[in-house]
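The complex appears here without one of its protein chains, the remainder shown in place.
Then we have chain A:
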Amino acid sequence: MFEDLSFSLEGGSALVVTGANGIGKSSLLRTLAGLVSLAHGSIRLEGGAPDTPSEEHIHYFGHQDAVKPALSVLENLQFWQSFAAAAHVSGFSGSSVDPMDALNLLGIGHTARLPAAFLSAGQKRRLSLCRLLVTPRPVWLMDEPTSALDRVSETQLLGLMNAHLAAGGLIVTATHSDLALEKTLILHLRAGDAAAPSPEEALQ
């Protein structure tokens, strides 16, 4: 899929992956998440627990919300809080948020007791976002994080992402919309031909 792709990110910075549809932005994120195995090369996270694979330091916020319609909103979130293991690396100071506080923060606190089936697409997305807050992990992989979100939630999401960066976390996000993040690197993927298979990397 990818050739000669290499980048490094330091704590507190974000990488925005851009490129045309089907170029492999989602595949890149899934590879980083350890869901697609590498043919060559390596992914390293410095400062993590030595015997823990890098994907266990990562929150993956993909297209699918992983929300169970039959469970209540709070039950969904509480499950992820107890199921996903928290991870810390040196230089990352993120902490766990109480599930109810996380729901209130994203404006869906009033739906906590309702079955998640009643949520709209945007609300489900926000519930899925809460998952990133209740378990602290230093790396966030976000695939089109703004899809299905309205303007207000988009601003809120930016605030959360900036707070995560401020706490020393990392964000890798694939997006088409402009995100006003602090300390951003841009990785632009483009189709390579046999002669010049080099994806660009540019510092903004």
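Definition applied: a residue touches a chain if its C-beta (ideal position, glycine included) is under 8 Å from a C-beta of that chain, and two chains touch if they have at least 3 such contacts; residues count from 1.
The rule we apply is simple: contacts and distances are computed from a predicted model.
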Name per UniProt, for the chain absent here [options: "Acyl-CoA dehydrogenase", "Probable septum site-determining protein MinC", "ABC transporter ATP-binding protein YtrB" or "Heme exporter protein B"]: "Heme exporter protein B"
Residue of A:11, A:24, A:62 or A:136 touching the missing chain in the full complex: A:62
Residue touching the undisplayed chain, where the options are A:33, A:89, A:119 or A:171: A:33
Contacting the left-out chain in the complete assembly, out of A:70, A:152 or A:180: A:70
Contacts of chain A with the absent chain, listed as residue ranges: 33-37, 52, 55-56, 58, 60, 62-68, 70-71, 75, 78-80, 82-85, 87
